[in-house]
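Apart from one protein chain that is not included, each protein chain of the complex appears where it belongs.
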């Protein structure tokens, strides 16, 4: 069982809504930031992959909101890769505020040939690099997602 | 089977990313806008409900991305209420670009007492108003969500 | 003296901050939306100009905040073109909530050759089209801006 990659960020004022808490959609932007940082750590700058003609598109995204986070809170986002298919990847996010998980998320990305805009196999060097954060976790729900990739 | 509520909006430049398409997180902001407009149509201005001490928080959100949408595209967002529990509501969104569905989404909201920040029963007048867009649709996946509310 | 172009939009929940009002940065996104709509009205879809190889970049932007606007408010944004230089354009925005001006803004855009990313003369057909909303207004401050374009 791998340890997750963790990225820490601080909640910005403009990301919070009149309820005083992070607006729900902004967590998906946080997931994207955390994945970019996992990339830097495991694979290299995301832009290098793009320059090599490989990109990713989001196929599915979900979040479960368990509690609020406020302006200026430090949030730790744990990311695990839970599936590496032929052309797609599932990641699982867990957003912690102090010791409490406030949001759980999941994303499915599909690798594409940036020029042709068609899905493409995950390059071998990326697969190897991502295995560092791969956790072979299988729930009924994830299995359902997996069939589509 | 009810007809969905439909809200049409236009993609803003700043909502698109370097791939030229709507950034994935922004669809969740669109869902929120569409729900606000459904409210205006079925219940009344959302702010009136808030002034009456009732609010909602998002408990779950998900999206499946089927195709891209670009800057200046007109998107039609169909919304159906697929479950009205005691304290929670599930809505289903379908985002169309021309005749093509580009994104499907789902949200689960929980009604709260705005002052106490505790969940509260859906007020009867809101329940009645929302029934207009209620579609009694049950899939395995939705059933799973429903149990938690 | 020309009448301004007016675009009406509604404040979204996620655009408001913990003070309950539109977050200051979001007005600049509103200005951009209003300008896109002025374009549609006067010139044609902005995307058509882009396809013809012409684009604009923002060189300066400013806003003066006179009062708040809240979630679900309808805002009317008046736009006037206050200067059409050789390669640049200055526009003036006025955001009204009911009959009250809540924000005044100004932007200076520079036309660029989209491929070469270099500034280019405003195409004649665009200049003619924009003259419809041109108000020959000159203040000391604007004159200062104008010298740089």
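By letter and in written order, the chains are A, B and C; residue numbering begins at 1 in each of them.
Keep this in mind: a contact is a pair of C-beta atoms (placed from the backbone, for glycine too) under 8 Å apart; a residue touches a chain by one contact, two chains touch by 3 or more.
Bear in mind the structure is a predicted one, so any value in this text is a computation, not a measurement.
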Notebook entry, point to check: Which listed residue, A:6, A:36, A:87 or A:120, touches the chain dropped from view?
Noted result: A:36
Margin query: If the hidden chain were put back, which residues of subunit A would touch it?
Written below: 12-14, 29, 32-33, 36, 45-47, 70-72
Margin query: List every residue of subunit B that touches the chain not included in the displayed model.
Written below: 13-14, 16-18, 20, 23, 25-26, 71
Check: If you put the missing chain back, which residues of subunit C would it touch?
Finding: 19, 23-29, 32, 55, 57-65, 141, 144
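Following the convention adopted for this analysis, only the chains that are shown with their structure count from here on.
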Check: Which two chains have the most contacts between them?
Finding: A-B
Next item on the list: Determine the centre-to-centre distance between subunit A and subunit B, using the mean Cα coordinates as centres, and give it in whole Å.
Entry: 23
Item checked: Interchain centroid distance [CA atoms averaged], subunit A/subunit C, Å -> 36
Next item on the list: Could you put a whole-Å number on the gap between the CA centroids of subunit B and subunit C?
Entry: 31
Note to self: Touching at least two other chains at once: which residues of subunit B meet that condition?
What the structure shows: 29, 32
